[in-house]
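Omission of a single protein chain aside, the complex is shown with its protein chains in their original locations.
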Amino acid sequence: MTFEPKIVGFLCNWCSYTGADLAGTSRVHYAPNVRIIRVMCSARIDPTFVLKALHDGADGVLVCGCHPGDCHYSEGNYKAMRRFPLLKQLLADYGIEEDRVHLEWISASEGQRFADVVDDMTERVRALGPSHVRFDLASDMAER
Amino acid sequence: MRVGVFICQAGSEASDAVNLESVAHYASNLPQVESVTMMGVLPKLDPDVLADEIARDKLERVVLAGDSPGFFKPAFTRAMALAGGEPDEVRLASFRQYGADAKNSTERGKAIVACAVYGVPFSLAAAPADTKMHPATLVIGGGIAGIQAALEIANAGKKVYLVERTGTIGGHMAMFDKTFPTLDCAACILTPKMVAVGQHEMIDLMTYSEVESITGSPGAYKATILRNSRRVDEASCVACNMCAEVCPVSVPSEFDAGIATRKAIYIPFPQAVPNAYLVDESSCTYVQSNGTKCGACAKKCPKSCIDLDAHGDVLKLDVGSIVVATGYDVLDARTIEPYGYGVYPNVLTALEFERLTNASGPTGGKIVVKSKRFNKRAKSDEWVFDPEGRSPRSVAIIHCVGSRDNSYNPYCSRVCCMYSLKFAHLVREKLPDADCYEFYIDMRAYGKGYEEFFQRIKDEGTFVVRGRSATVTERDGQMIIKGEDILSDRVLEFPVDMVLLAVGLTPAERSDQLASMLGIPRDEYGWFTEADYNADPTGTERGAVYVAGVCQGPKDIPDTVAQASAAASGILKGIVSGRGVDSLGSLSLEDIEARAKTLVAG
Amino acid sequence: MAIRANPKLIDELEPYGAEDVVKCYHCGNCSAVCPFSKQPYVFPRKPMRFLQMGLEEKLKSELDPWLCYYCGQCSDQCPRDAEPGETMMSLRRWLTSRYDWTGISRLFYKSWRFEVGAVILVALLTVIGFLTFGFSQGNIDHYDGPNAFLPSSSIHIFDWGLAVVLLALLLSNAARMWWFTTGRDKSLRVPLGAYVTKAYLLPVHFFTQKRYSQCEHKSPWAIHLALVLSYVTMLVLIMFFLRDMASGPAVDWRVHVFGYLATVGLVVSTVVFLRRRIRKSATQYKHSHESDWIFLILLLAVAVTGILQHILHRSDLGLEANMMYVTHLALVVPMLVLEVPFSKWSHLAYRPLAMYLADVRAVALERREPASEPAGELRTA
Partner (left out) sequence: MEEPRTGVYVCNCGTNIAKVVDCDAVADSAAQLPGVVVARSYKYMCSNPGQEMIAQDIEEHALERVVVAACSPRMHEPTFRRALQTAGLNPYFLEMANIREQVSWVHDDGAVATQKAKALVHAAVNRVVHHEPLDRMSVDMCPNTLIIGGGIAGMTAALEFAGAGKQVYLVEKLDHLGGNLARVDLTAPYLDSARDIIADRITRVTDNEHIDVMLDAQVQSLDGFVGNFKATIRRETGLEGDGPTVSVDVGSVVVCTGYKEFDASRVTHYGYGKLPNVITSFEFERMLHEGRVETKEGRLPQYVAIIHCVGSRSPEFHAYCSRVCCMTALKYAREVKSALPKSYVSDIYVDMHAFGKGMEDFYRRSAEIKTLFLMYERGEPPVIRRADPDDDCEMLIEVHEQLSGEVIEIPADLVILMVGMEAREDSGEVARLVNISRDKDGWFIESHPKLDPVATTTEGVYIAGTCAAPKDIPDTVAQARAAAGRILGKIARGKIDIDAVYAEVDEDKCSGCRVCNELCPYVAIEYDAETRRSHVISALCKACGACVAACPSGAIKARHFTDEQIFAQIEGVLA
């Protein structure tokens, strides 16, 4: 049987989460692999959330915020954007494929787009196969 | 300034409301008026001829008076331009617009003409005086409009009396399954609001009650409410349903649009507010037999909150303002023979289908055709919806049933196109193998997201046929639908298992009595008339009386909600400032004329 | 290539009685309730559309109006009171005026005064003609016998002369009808065989009006049929048995029995039609064009004068009979000369011809694009 990746999605309350709801109200179907966690703003997403998710067995993490310039908090998404490369760098150090973590901008009106993003993400992670991060991370943390 | 008054009638129903001769005579005596010309009904106007007249009389301003003078304005504007005058100086004095369309509105007609002659908008000159405002409000009708208005006012911390004729609030919306175009379930939107109304400390909810009379003046109305007795103690009833279990009488359920039955003691639907049972006198054996027969429910009730001998009482209320939100009825499909409603079991009205497809309906939302069953009591076969019944292979939806039709309702009912598309979606979603046909004349997808919804329905594989189906007949047990498919230039005739009639909306029963009670006019079709079509769609002739929702004319949920909040705004304005506005009728011709004069001066 | 629409045609058709067509908003109700509206001839909506848009050539090539018998169902159920039935009626009038190459028909339909004037004129000419002829060779007191005022032999010749003229006019117009509706359409190739095999339809439709009988109410058809048969009987009697008709004063039952039957048929049917039109008793009698009145009154008058003339003759009142005869002719002649080729009466030729051509065209159309099952069509839509 095909491998069904577990993906954790962190969505900002104003754009992305609303967009996900819109996907629902307009009955746009998408892959069931993403489990959504709501935060007020993408800027709230602490790198440790992502690490925690990967550590607890997520095969991928999806981070969504408002489009640049449309942030409900005017510039929160820029903060997230700036923070993201650092996070990727950190993950690279742990030897985690960068495709496992993905940042996307989804507006309140982009239900269809949200569905597409989820489907792509799922496919990408499925291609990578199960993540062995949790063990590495665990041991790594044990060393410290 | 030299003014010429021309009186032309567009020949609408208003024509006989105003005595044109006396208006003309009055106008001719107004200062500055050089000439008054009677043009008759639907005059054939030649701008060139008019231009000559204007030039001859050296008119600097032309006043067009009549039931709907706007229809003739361009001719006069052009004539004015041809005559070298100021085109801006063609003024309208519309009897219809400013409420001079009821019987004997001659005085109002004169006032309207006077304002136009002075070049002042009537609405500006005819500003009624302020009145003292009683802070309580009466809302008539517990549908979405009434609920919305009541909540708006109550949330502002003001007292509201909500009077509802049936046993629960919620109105028609509570019967619906989904709402277009977003398809979120009606219950999910409505029930929380119903709950809020039920719990609100500022709302005095009176269900199963009717307005008997209304007296007094704006800001200080006295309303008499007839509170029919539920014969069940609202407060202590826990809706355990034991009474209904023992009740021997079953009658068609109003809430299920007659496609399911209820008992003589019943709760309209499980989520009803108030969440309590009531006794339907007309069918209760005990009541009908004056207490000699039955009474099983009263004995059964564990909390003994049923008093079958209880009687209604009359309540007097002091209120400052009134919101009329009485909604609508649907046209009786029986009156339209070609569609065979009432003859063929599987010809359904929109409301019946709403209940059929509704999760809380008799089939739990399964779309099935009626199946024959032997009724022991009646000793005859009857057609009923059976959850195990066969699902239809093909469904036809007919638009404009009784709407846009001179023999029934000449007006468009505004919601049918969209709810029909919604039906098509539900059919295709629940029965992917079933064919669905829409017979329409114009697809009125005008609202936010409607056009996109129409596109989506087509993509889902519903066949849309431009052409109103003409007849539904039966050939050896199989329904046949016939109609012209205009866009592919052929007459279609094919078998269907189910026909859905998109029946139009009609004014609610008793709205004529309510209108006379409140002193607000109704239009030729029976909808309540607003103060001004454009400028004041929720106000009325009568001060502090507002209309909201469909009772003013067919409209969809968002527009109804908006109107309800708008009505609330007018009322809150009065309560907050402590000053309401008197009725337009309180102004005399002299008042208006004087005010117009001062406005010109200032 | 786009066809030019002519917004002015609507105005032109008003005098023909089509003022309500503008109200139509094309719900297609009429075409669906009409018992005659079937592929490939779907009406009345489509012709109404052409009329609204002023597609004159399209309209001229339409047979649809002739396939309508005005049973009134469409008008009864029309949501906008656009009177589809009456529109078809007015289209028939208009088409008649188009088939007629002389242009007289158009003048008749556009102004009833003109038609009445023409009738009177022809009537006067007839009177003058026959009086001069009568006095030139006969005695006004003698109805039959040697020096009869109007000897049947000469009248017979006159009849035949007239018949030839009328036939010529009718045929030329019928030919134009064929050309407009069938002949000129290059796209459809009508197999000659079809013309032959379908030929039987002409007499069938003419003598039975069987299509009319498919309407919901049968009485209009019955009366219409009575009128047609009586008229035909009279025609035959006059064309072939005039001498026996005019013989007398004794009644010659071999011919007169038919004469009586036909006369009764004519009087009854015209009276019934007149009454219905006056009372507007049914949808199809609500709107009466002037040409309808002129025709019915003329026909009734002809029948009545015929009867009187007959009675006077049998009662051996030569002078009175002759005067009535002249009056009778003064009505018959205009009726034949004007009504048959140029006005209402012409439909006795056009209708059966239309039925015939309709079937002929259907064959050709079937060849061009075989009809497919409607719902199936939709499914692929």
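Per-chain numbering from 1; labels A, B and C assigned in written order.
As a convention for this text, contacts are C-beta pairs under 8 Å (C-beta built on N, C-alpha and C of every residue); 3 or more make two chains touch, one makes a residue touch a chain.
Everything numeric in this text was worked out from a predicted model, so none of it was measured.
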Displayed chains contacting the withheld chain: A, B, C
Among B:Val384, B:Ala562 or B:Leu589, residue touching the chain not depicted: B:Ala562
Contact residue for the chain not shown (choose from B:Ser94, B:Ser253, B:Ser321 or B:Ser394): B:Ser94
Residue among B:Gly389, B:Gly447, B:Gly526 or B:Gly585 that touches the chain left out of view: B:Gly447
Contact residue for the chain not shown (choose from B:Gly40, B:Gly70, B:Gly342 or B:Gly461): B:Gly70
For chain C, the residues touching the chain missing from this view: 1-5, 7-8, 10-11, 22-26, 46, 49-50, 52-55, 58, 80
Those residues of chain B which, in the complete complex, touch the missing chain: 44-47, 68-75, 77-82, 87-88, 90-92, 94, 96-97, 121-124, 152-153, 155-158, 177, 179, 182, 184-185, 187-189, 191-196, 198-199, 239, 270-273, 275, 358-360, 364-365, 404, 410-412, 414, 442-452, 455, 466, 486-487, 489, 523, 527, 530, 533-538, 552-555, 557-559, 561-570, 572-577, 599
Residues from chain A at the interface with the omitted partner, ascending: 6, 8, 13-15, 17-18, 20-21, 23-25, 27-30, 32, 35-41, 43-46, 48-49, 52-53, 56-58, 69-70, 72-76, 79, 83, 107-110, 115
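The rule is short, and it goes like this: only the chains that are shown with their structure count from here on.
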Chain-level touch network, classified as line, ring, star, complete or other: line
Chain pair that, of all pairs, has the most C-beta pairs in contact: B-C
Farthest chain relative to chain C (centres taken as mean CA coordinates): A
Chain B and chain C: spacing of chain centres that average the CA atoms, whole Å: 52
Centroid spacing, where centroids are CA-atom means, of chain A and chain B in whole angstrom: 49
CA centroid of chain A to CA centroid of chain C, Å: 83
Two or more partner chains touched - positions in chain A: none
Footprint of chain B on chain C - complex, ascending: 25-29, 31-33, 37-39, 42, 45-46, 77, 79-81, 374-375, 377-379, 381
Of chain B, residues touching chain C in the complex: 338, 400, 404-407, 435, 437, 441, 463, 465-471, 482-486, 488-494
Interface residues, chain B side, partner chain A - complex: 182-184
